[in-house]
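Here is chain A:
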Amino acid sequence: MSNDAILLSATIFLPAIAALFLAGFDKKAVEAMRMYTLAVTVIVFGLTIAVLGRFDASNGDMQMLVKASWIPTWNIYYQLGVDGISMTLVLLTAFVFVLAAMASWSIKDKVKGYLMLFLILETGVLGVFLSLDFFLFYVFWEVMLLPMYFLIGVWGGPRREYAAIKFFLYTLFGGVLMLIAMLMFYFNSAGSELAGGESVFDLLTLMKIAQAGQFNQQIQIIAFVLLFIGFAIKLPSFPVHTWLPDAHVEAPTPISMILAGILLKLGGYGIIRIAMPLCPYGTQYAAYALVALGVFSIIYGAFAAMAQTDFKRLVAYSSVSHMGYVLVGLAVWKINESGATVGINHWQMGLSGAMFQMLAHGVSSAGMFFMVGVVYDRVHHRDLNKFGGLMQKMPHYSALAVVIFFAGLGLPGLCGFIGEAFVVLSTWNFSPLLAIIAASGVILTAGYILWTVQRVYLGPEYKGPHAEDLTPINGREATIGWIIAIFAVVLGVYPYMMLGMMETSVEKLTQDLAAGYNASMDPAAESVTSVSE
Partner candidate 1 sequence: MNAYLAVAAVLFVCGVMCMATKRNGIGVLMGVELVLNGANINFVAFSKYGLLGLDGQIFSLFVIVLAAAEAAVALAIALNFYNNHLTIDVDQASELKN
Partner candidate 2 sequence: MSVNEIIEHALKGEILPRSVQIFGPEIALCLTILALLFVRMFEIHRRLPTNLVALLGALIAFLGVFSQFMYVKGGSEIPAMMALFQAWGLTPEGVGEVGPYFTGLLVHDQFSVFFRLGLCLFLVLMIALTVLSGIPDSEDGQDFYTLLIGSSVGMMLACGANHLLTLFLAVEMMSVPSYAMVAFQKGRRQASEAALKYVIYGAGAAGVMLYGLSLVAGVLGTASMPELAAQVSTAFAGGSFVLTNPVAVTLALGILMVLAGLAFKLSLVPFHFWCPDAFEGAAAEVGGFLSVASKAGAFALLVRFCIALTGNPDPSLAGLNLSLGIGLGVAAAVTATFGNLAAYSQKNMKRLLAYSTIAHAGYMLMAVSALVIIRGANPSGVPGLTSAGLDAEARRCLEALLYYLAVYLFMNLGAFAIVALIRNQIFSEEIEDYRGLAGEAPVLCVCMLICLFSLVGLPPLGGFWAKLEIFASLFQAGRVHWFMWVVLGIAAVNTVFSLFYYMRVLKSMFLTERPVGARSALVPFRSAPGLYVVMVSVPVLLLGVLAGPLSQTANNVARILLR
């Protein structure tokens, strides 16, 4: 095995292996298990940093490729690799898991089982981001389901069973659709000489075939729709978002952080990594619907958030709204009558903006959920109308919370702004009308976030129950809050740190898609790329 193989495999499987060792801990040694888990997540974060160290941002191709035969009868490989797009998300994942591990101190019963599932979940997520074989991707995708189900279902709130099964069902449904699409690609790839006449699951080969326009238009449209539904559920986009508020509300705080911070990104990542490159024609075919759906999600989520009285539900709906930008950014691919891409740079900006929005949302929404969790741990309710005056009781906490909520609001200088602004700026090129509607989201967002801040943090005194429990945050909580706040600022002030990492990959992706689209339009004239500005 090469160094890359060891490094990437270790990154993925270390948490799962560590989870096995966790089984050997004594049930009583709760503190030791927590520290151990935290240490594991930190080590994994270190490994992702090591991956970053070997990563070359100037290369838009897949790097650090690892390919080993897995199920040879079906041409399935254990294939890993990173490019600029997945690299950033891998970093985010490892980072959020460290924070969530720190936040897991709030879990008091069945700690061992919780931590084991927690670590297995990390393996699943990292696996999804790193795998380059469709089958492997799918396996990791579904592997995440089980731990998540139990993490919500066992350690969640009062309606946890409902929420967990809802989450499971939605995701499984999406997964089955993805499975069918996967088979479509698998069997259709056999017809291409690029796959050597064999059916393959290898994403890189499939992308090449798609780029050469060798999947016909019909297949691309059907497969794209199937894949998109699967990923849109995770994203989540209207109208398949209703699992999210429930799941978020019922999940324990660290799991909400992971759910919002990472799992939602899998939807966006799936669209970028699978749905779009494999169906360039399908992507273009559906582009307007996608953008419209994204815009609608933005507005819808914001309105819905405004009407909530449950603090966590509000944050959950804000996620729907924020992830709408991702969908918009991904799909702003405009073509003219002759099929040439118009303003490819704007599309690149949209894609990068969407990616950045995912990263930013990963930081800010994880932070928001954590902040809700901190206060919930103290007063055990989340009714917005019963809060107020936290600024007086818990100034340190409130200051951090306000910063993080402002990051969610999209305030310049904090992470939320860049993604939203870039996406919105790139949208006019695609459709002025949709761009205007999307932009109007900034008002609504400001509305509900500020109103929330006012209701919870401002005001003279706390009105709800358990006022005496509102103790200032402890060191651990403060550390998490500070890390999130600092990253929110760093990402907001120097976004090129992340955008630069994905620049070439995004550029390559758009060019490949444009080429694939043209090839699909006219199979005879394959590899003719007419990209005009």
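The definition used in the following text is that a contact is a pair of C-beta atoms (placed from the backbone, for glycine too) under 8 Å apart; a residue touches a chain by one contact, two chains touch by 3 or more; residues count from 1.
Regarding candidate selection, all candidates are chains of the complex that A comes from, given by their letters.
The structure displayed is predicted, hence computed values, not measured ones.
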Complex partner of chain A (touching, any copy) among 1 or 2: 2
Candidate 2 partner contacts - residues on chain A that touch it in the complex: 70-74, 138-139, 142-143, 145-146, 150, 153-154, 160-161, 164-165, 168-169, 172-173, 176-177, 179-180, 183-184, 186-187, 190-191
